[in-house]
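With one protein chain held back, the other chains of the complex are shown just where they sit.
The first chain written gets the first letter, and so on, giving A, B and C; residue counts start at 1 in each chain.
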Amino acid sequence: MKPAIEAQDLTKTFGAVRALTGGRLSVARGEIHALLGANGCGKSTLSKIIAGTHAPSSGLLSIDGQPVSFASPRAAEEAGVALFYQELSLIPQLSVEANIFLGREPRTATGAIDRKLMRQKTLALIARFGAAIGPGLRPEARVSELQPGERQIVEILKVYAKEPRIVIMDEATAALDSRQVAVFFDFLREKRAEGLSTVFISHRLAEVFALCDRITVMRNGETVAQMPVAETTQEEVVRMMVGDIHRPQKRQRTAPLSAPLFELDNATGDRFHNVSLRLAPGEILGLGGLQGQGQSALLRGLFGISPLRGGTLRLNGSPCRLRRPAHAMAQGMGYVSGDRVSDSVLQGRSIYENLLAALVMRERKLWLSPRVLAPRLTAEAASLKTKYARLSDSINTLSGGNQQKVFIARWLATQPRLLLLDDPTKGIDLGAKADLFALIRELADQGVGIILYASEEAELLDNCDRIAVFNGGAVVTELSGATLDSFHLTRAAFGET
Amino acid sequence: DTFKIGLSNGWVGSEWRTQMIEEAQAAAAAWADAGTTVEVVVQSANVDAQGQIGQVRNFVNQGVDAIIINANSPTAFNPIFAQAKAKGILVIATDAEVSSKDAIYVGIDHKEWAMQSAKWLAETLHGKGNIVAINGVAGHPANEMRVAGYKEVFADYPDIKVLNEANANWDQAQGQQVMQNLLATYPDLQGVWVQDGMAAGAWRAIMAAGKKNDIAATGEIRKDFMTVWNDEGLTSGASVNPPGVMASALNVAVLKLQGKEFKDGIFGGTYGNAIYLPIPFVSNENLTEKLAEAEGKPGYWSVTATLSPEDASAFFK
Amino acid sequence: MRDLLTRERPAWLLAAATLILLIVINGLVQPGFFDPSVLQSNLTTFLPLVLVAIGQTYVILGGDIDLSVGAIAALVNVVVVSVMAALGGGHGAIAAGLLAGLGTALLCGMVNGILIALVRLQPMVTTFGTGIIFSALALWVLPQAGLEVPEAYWSTYGGHVLGVPTVLVILILATLFVVLLARRPFQSWLKAVGGNRSGAFQSGLALNRIRIKAFLLSAVFAGLAALCLTGETATGDPLMGQSLGMGSISAVALGGTLLSGGVGGAIGSMLGALLLGMIGNVIYFAGLPYEYQTLVQGLIVLAALAGGVVLARR
Partner (left out) sequence: MSNGMTSDTAAPSPAGRAVALLRDPLTLALVAIAVMLGLGELLSPGFARGDQIVRLLTVAALLGIAAAGQNLVILAGGAGIDLSIGALISFGAVVAGNVMNGVDAAILPAILAAIAVTFLFGCVNGIGVTLIRIPPIVMTLGMMAVVQGGLVVFSQGIPSGNAAPALMQFINQPALFGLPGVLFAWLALCLAMVILLKRSALGFAIYAIGANERAAGLVGLPVRAVRILVFGLSGALAGLTGVMVIGYTGNSFISVGDQYMLPSIIAVVIGGTSLAGGSGGYIGTVAGAIALVLLQSLLTTLHLEVWGRQFIFGATLLVLLAMYGRQQAPRV
């Protein structure tokens, strides 16, 4: 049988950047095929070539045995290929249903949009994800009003609305919680049974091993290996992707008995209520629970982005009201968002400027001398092993993961006493993730307080001293010591204490 | 008697227009002495021809007795003037001629205005020399009539060469810029024919280039320019388009509204609907006299002339 | 229609509410405002901007902007008038003139669309540049205002069709067009292109074709406005319509369409254009001294915009 996708030696250069030097991929009909690799190794680029979004610089691509060269995403779609875009392809201003059927709207005899039919079809698609979908995801809701996880689901529905035979899921689970992931995987397996071919890209290896049939590994723009899942192990795959990495041991630490750095009582805000938390210097506090239970909202509230509406906050024993980020920064706080495109990246500006951003207000500098600042910033970037050519290069020349390292380094440069991390590893590869958590621990050991929200359970369990578990905007329980394990975390996430 | 007269002005970019409206308002007030109440309503804003049609519509809908308009287009008002006339409204255009047979024009002949100063320039240069012309907004009716006027005059002087013509859109700063460029490109220049509104700028460029004694150029009728003209001993001459034209038109309008009939055969001009007013001329000969008239007036004040009600009654039976 | 009733309601409604308020005020200060002939006369004044604002809406929805509409109107006007005059002014001449005018508009829109969508030039500066070129061509076709339009043409425009004022017929047809277009996918596509261009591309939309179509629509509506201006003025004038560019953008914004693209609709723009016209009327009939007219008009427009934005944010 002809393979569904056969990519041979695809290459792609952007200006002087060689994003892809030897992209090879062979996906059989009716399989779920994992495409793995570190940040910036070319997974998204390869996917976009297959889906007609990028034109390859050279190489051959066949779909179902037919050599193709797609002139546009539309052409790929007509050949049965659909791509879930890592950065999403949704139109924020349009409704969920308009997004799902964009360009393929059902029409009435007069050529107008058949709204009734479109609504029916949308509801049917939503029903497939059933209970995992919150009430916010209605066909007529605007995408701009949705939570990140909901948007991701809309993008998934949009892919399947095209009734494709070949789908590529580029980090489709990055913002999904465990329940949503479970439903999604059932769905993918069902589609596999129907003969659909799926390329599954993810940085969560456990998911890959639970779901996929075969694995293709990429490294530095090249495909380096391909094998059945059954014949390999997570360790081996990681070594192929990034070489040997130091996997963090579970954090072993007894909470220091010093005065609390941070005391929060009865905090209420946009999507959370009556949250009380304590944090000592050198402690790492995790925020756990399903996606969208108010964890991010709390972090944003603490940092003064959408200020708290009630409750009290004391830092080092003295009460403070943080009404905007500058206030929080003056108290030595830092905030790293996982949504780098909208929250972090200064588009088109240099790496230097992107590193510098937080320092300007933190140190209230009026005069910015690169001679003084560049060495400091370089050091911070180096501590995270950020890969870049020159500080003066545009931030857009870096891969997503390396960009995220820049945004973390930006805050490290301000020497924060309290660091708020809002799913900071979203889209970061394993190597970088290990570096990052090693660094976070090091900071904690130096006495910095850390509050970490992570959508990935293991990240919390491996790295936190305590975990406050959220459900419906409130803390249901706090896990520490013996209860700090997956079982208790999952139970608490679903509201059981 | 009580008459309501609408004044429509479609451009507020110059003091000349302001003076025009103020003189018209003063003329209206002066009718009170003769026992006639003349109430004026003014619409004055930067609008294009279509916007000014809107102004006229408002007058028509309000039911004024007469409309006096400084029109932005010679032809665009034909249908609306026809409507106004149908409602018994008297329409008088001033400063800019209109083609409508339903309106009359009371103002100067812009072609003649240009011919006077062109003749002055040609004669000052003894019929010989290189000149350039600086004009207002291309395509604007008043500008086109003026261009036709000087072209006709210079055609009679074979030794006068018009080296180039440029547009500076009746803007002093642009006039100055354009003159600078022309001076740079044509070092051997004896004369400049430039319209008012830009002449002061052009002269500033001429003076900056140190050529004020080598070049004769047309000028302006503003007091501040005439002062410079006098102090610097420039060779200049200026046809006067008096801001009082709208007041003159108003006086004609009131007489007509009082029921008087125009004499036969007094209408002339391109469209056969014009009563042309005399065009005074300021030259080095009468400059001191005109400056004396301007004594006590502000710098923006322009030499003016208004047809008094008595003068105006000469047009009527 | 549902779109209009759900999300765009605030800004859209504000334009409508303000318009009604102004109509009421105008009715009070202007005796006879509700006379059919006065209404018709006012509509005649407002109609060109209403039409241009409709076309401008589509360009803005797609994330672009068209500053050349005024120049297009001027060029179409002189072409129409010149063709009618050259062919002698019969019914055939009128038809030929209308066709020539619309053809000219299509060409202008094509030039804009190609330069912006295919050559990928920045829309604001590009349409400013093409606007200069179209004005130049208008001056070339007709160096100064003049030429007459056949009476059949302008008297029909100023008169009635089947007992209904022609201008009202045009307004109704335009509204019908707007409503029908809003139901077709094209308007969603435009919003997608203006809302997230790369997302729209990735969704398989033909960006270039969609953007060019928007510029064609804008130019055609500018051309229709020119036909109305020609009917209103019965003459050709190369300097006509200069205020239409900025006026139409204000109207679109007043009507609740986001200037950054992706949100809005043409009904709002029509209301916005009517609103702009009514503001001028009310100011005049309120008897404001003329020195204050420009100032107060500007202040009211700003206040209406600010109010619309504040309401839309709730």
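In the analysis below, contacts are C-beta pairs under 8 Å (C-beta built on N, C-alpha and C of every residue); 3 or more make two chains touch, one makes a residue touch a chain.
None of the values given here were measured: they were computed from a predicted structure.
For the chain that is not shown, the touched chains among those present are A, B, C, taking the whole complex.
Annotation: of B:G201, B:G219, B:G237 or B:P280, B:G201 touches the absent chain (contact as defined above).
The chain that is not drawn here is touched, among residues A:T110, A:S318 or A:S342, by A:S342.
Among the residues A:A132, A:A357, A:L419 or A:L479, only A:A357 touches the chain that is left out of the figure.
Touching the missing chain, out of B:L125, B:V178 or B:A199, is residue B:V178.
Across the entire complex, the residue among C:F33, C:Y58, C:F186 or C:F201 in touch with the chain not shown is C:F201. Looking at chain B, the residues touching the absent chain are 12-15, 17-19, 21, 46, 138-139, 163-164, 166-167, 169, 171-174, 176-178, 180-182, 184-187, 200-201, 204, 208, 224, 298-300. Listed by residue number, the positions of chain A touching the unshown chain are 14-17, 53-55, 72, 303, 305, 324-326, 328-329, 335, 337, 342-349, 353, 356-358, 360-362, 365-369, 389-390, 392-394, 396-397, 410.
One chain is missing from the display, and on chain C it is touched by residues 63-65, 115, 119-126, 128-133, 135-137, 139-140, 143, 196-198, 201, 207, 246, 249-250, 253, 258-261, 291-299, 301-302, 305-306, 309-310, 313.
Rule of thumb we're sticking to: only the chains that are shown with their structure count from here on.
Seen from the C-alpha centroid of chain C, the farthest chain centroid is that of A. With centres defined as mean CA coordinates, chain C is found 45 Å away from chain A. Taking the mean of the C-alpha atoms as each chain's centre, chain B and chain C sit 34 Å apart.
Of all residues in chain A, none touches two or more other chains. Looking at chain B, no residue sits in touch with two or more other chains. Looking at the complex, you find that chain A touches chain C at residues 51, 53, 72-74, 77, 83, 85, 88-94, 98, 102-105, 107, 111-113, 115, 140, 142, 158. Considering their complex, residues 30, 32-33, 38, 41-42, 44-45, 48, 139, 143-148, 154, 158, 229, 232-243, 277, 280-281, 284-285, 287, 289-291, 293-294, 297 of chain C touch chain B.
Of all residues in chain C, only 2, 6-7, 180, 183-185, 188-189, 191-192, 194-196, 198-206, 262-263 touch chain A in the complex they form.
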